[in-house]
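What follows is a single structure, and I will ask about it in a moment.
For this depiction, one protein chain was excluded, whereas all remaining protein chains were kept in their positions.
Note that the chains take the letters A and B in the order they are written out, and that residue 1 is the start of every chain.
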Amino acid sequence: MLADSKTFDLRELLRSGGGTAQTRGVWIALILLIAFGLFRYDNFGSQYNVLSFLNFNSMFVLISIGMCFVIMTGGIDLSVGSVAAFTSVVAALLSSHGLIVAVPGGVLAGMAIGALNAFVILRMRVPPFITTLATMLAAKGGSLVLSGAETIGVDWTTNFTRLGMGSAFGTIPWTILIALAVVIVAWIILERTSLGRIVLAIGGGDEASKLMGLRTERAIVFVYVFSGLCAGLAGVILASAFGAGQPLEGVGWELTAIASVVVGGTLLTGGVGSIPATVAGALLLGLIFNILNFENGRGTISLSAYWQSVIRGNFLLIVIVLQAGLLTQRKARSQDG
Amino acid sequence: MNAPLLQMSGIDKSFGGTAALRSAELTIGRGEVHAVIGQNGAGKSTLIKILTGVYTRDGGTITFDGKPVHFHYPREAQAAGISTIYQELNLIPLRTVTENICLGYEPRKWGMIDWRLANKHARELLARFDIDIDVTRPLGEYNTAIQQLVAIARAVSLDAKLVIMDEPTSSLDDREIAILFGVIRELNKSGVSVLYVSHFLDELFQICDQVTVMRDGQTVAQREISDTNKLNLIADMLGRDPEEIRAAGMTDFSAAQAKTGDVLLEAKNVATGTRLRDFTMRVHSGEIVGLGGLLGSGRTEAARALFGVDDVTAGAVKIDGKQGAPANPRAAIGQGLSYLSEDRKAEGIIPHMSVRENVTLALLPRITKHGQVETKKERELVERFVKSLGIKASSIDQPIRELSGGNQQKVLLARWLATEPRILILDEPTRGVDVGAKLEIQQIIRGYVEQGIGVVLISSEFEELVEGADRIVVLQDGHSVSELRNPGVTENALVKAIAHHYADRDAA
Partner (left out) sequence: MTIDPITAPRRWSLPKFDLTTLRQHGGLAALVILLVFNLLVTPNFFELQTLFVNISQVATIAIVAIGMTLVIATGGIDLSVGAVMALSGALAPLIFLSPFGVANPELGLVAAFTLPILAAAAAGLFNGVMVTFLGVQPIVATLILFISGRGIALVLTNGNLQTFTNPAFSFLGTGRILGMPFQGWVALALAILVSWMVRRTVYGRHLLAVGGNEKAARLAGAPVHLVKIATYVMCSAMAGLAGMIVTAINSASDAARNGLLMELDAIAAAVVGGALLMGGRAPIVGAVLGAIVIQLVKFTLLANGVEDEVALIAKAAIIIGAVYLQQTRSE
């Protein structure tokens, strides 16, 4: 029965999307914050604010999605920020050939670094933390060498900047649609393919997954290449939206991405994770800036930019403490039963 | 179809120059339950890991299902029809039951996983084993027995021709074992062979058809189970004369007439937040008190409560006349308690540390001056224990991870004996230890008891309890329900004590 299977699917989707105790927090916080913004500021819900907010944060959503996959295997990818900077330079250098060359060029550069990560982790058996720490440095060095340590202006005569500055049907920025597409693909991969389940299985028990006869190596290669792809795409968007390849950008992006993933309820040890909740986490962190800007705009407070990181740190603290509380509650419950 | 399902012959394997297997043999017929037994280090697990593609053999041939095979990865072995249920469960506790059964082989619709079908499939499989659980919950929420059966369900769903079970019953209670045996018999009926590895020899006679005995990396015997007996198998494993062992006796906590002294420990109606609900016992100086009961009956939880690991929520504990349970293990050690925990790997050894450092870990405060460890004193003390317990290590500075299981266990025993405890709690002190070391450990413990310490002994082996303990407190479902006194306790009596109350409650 078709109808029956549809309702069932919906429930499944909702559950995997936002139903668990760990991911519920981020949705509640996001909704509360949006409600607060809508209530307090006139222009908060305006089309302009919503679209520019989403537009700006699409890069962070992208790298957070890539990071989420890596973290679900129990790994980590510290190279995403540098990779984005690197690919922004690559894309800028290729921008004279138009979108058709610059986009694949930048994305492939990101995927190549992801593949390098996977190779070092799997074949040289260097822990992910160290591997991606090293490629973070290397990608940074690479982008500085490529760019001569200067921002590389893009070629404005080609269609390259349309990606970051243009809008579909004149309203919705392309970047938002790209990020949305990646989110949907990632979601399907995680929830509806063997590959996605193997990613989670690896994080839940690497050795056990191997003994179960799963193709764990393929999945590991996938997550790092995918993370490279996401970072590469973010870099291309960066170059296109700001009109320049920026070798010095991307500092701390990896931490923003990790924070989004953690806020989204994914365990850093792997084995559990959710794509929608990660997106919510990324948006939540972005929203804090947005609200801070509004607050500064109203003139009620005047916080320097330096406060932003303090506030963000404190916010992370609150989320983590709440999560820790939830986890201990759960543990106590499972011990009871 | 008289050709055997599996024939391994002349298998060689060495690790870094040390031969683990020398020309080992294994032949398994179709639809039979075949046991492989041997002491620790006899090469059982190496042989199995070669069969399943975890290790690559150095030499020899393997024929499976009529074809010569050479597996490089577990996946290849699985694809050929060999599924393995490892001792350390090869499952993912964080993921759902369904996923654990179907992972890698999920049913699909339009290229995407059809979870509804997958869940249905999982439920049906488990129904064959009389298990009805929510298959969409994480596997880790269920007990070990269910996890074990889920692993078997996975093997069955992969159309295995040979299912390898490594110590499948070590964490199951009797009822669960009965279910497992039922499953095995059903597998046999459908022509699936089972390779069965177990330390519990009694089980072999209940379920196995054939037995292969290994010693020092070689296959020393293959016997029809109906043609042999327990003693002969032990003799094969040890490479000794059966008559000799018959004279020595197998378990020897030697129930030398108990001369019990003062009350050292008293627990009255103790409960914790975990599985312990109403636990009462008393331990005198110079006696061994056994805790009997099925897995999950609260034996380990009782030990943890007494040692201050889990908080006591109700009842009273009195140690050496002092009221109150210790606040934490540190305090417990200070009050003269020692606790040799059940899981050597997870809760016992510090793998990177040396034998010396492992022995003195619990003792540090007493061999310290101004925060600094007195190394000379430490070495002397460790030397003494290494000698008196017969610990085989190249030096006391050898990392403990390099030692055999039995020797690791002795090092841990030394850790706790070194604190000169008044009360020693032993949780499965001889599990996973070979027969020789088991005997030695039991003798060492008896020696200390004669000097006046009190021992709480937890064991899943009825034999060890019956022959080793002066009294046995029987636990059920977190309640201490009865007490048996030696001499005169038999295994049957203990089993009866455990079963009796169960029946009672069921009737009520």
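Note that in this section a residue touches a chain if its C-beta (ideal position, glycine included) is under 8 Å from a C-beta of that chain, and two chains touch if they have at least 3 such contacts.
Everything numeric in this text was worked out from a predicted model, so none of it was measured.
Across A:Leu32, A:Ile100 or A:Val145, the single residue that touches the chain missing here is A:Val145.
Only one of A:Thr131, A:Thr151, A:Ser194 or A:Thr278 touches the absent chain when the whole complex is considered: A:Thr131.
Among B:His72, B:Arg330 or B:Arg485, the one in contact with the hidden chain is B:Arg330. Of the options B:Leu117, B:Ile179, B:Ala316 or B:Leu361, the residue whose C-beta touches the omitted chain is B:Leu361. One chain is missing from the display, and on chain B it is touched by residues 307, 309, 329-330, 332-334, 339, 341, 346-353, 357, 360-362, 364-365, 368, 371-373, 375-376, 379, 383, 395-396, 415.
Listed for chain A, the residues touching the missing chain in the whole complex are 76, 120, 124-127, 129-131, 133-138, 140-142, 144-145, 149, 252, 255, 258-259, 262, 268-269, 304, 306-314, 316-317, 320-321, 324, 327-328.
Everything that follows uses one rule, which is that only the chains that are shown with their structure count from here on.
By the touch criterion given at the top, residues 5, 8-9, 12, 188, 191-194, 197-198, 200-201, 203-205, 207-215, 267, 271-272, 332, 334-337 of chain A touch chain B in their complex.
By the touch criterion given at the top, residues 54, 73-75, 77-79, 84, 86, 89-95, 99, 103-106, 111-113, 115-116, 140-141, 154, 273-274 of chain B touch chain A in their complex.
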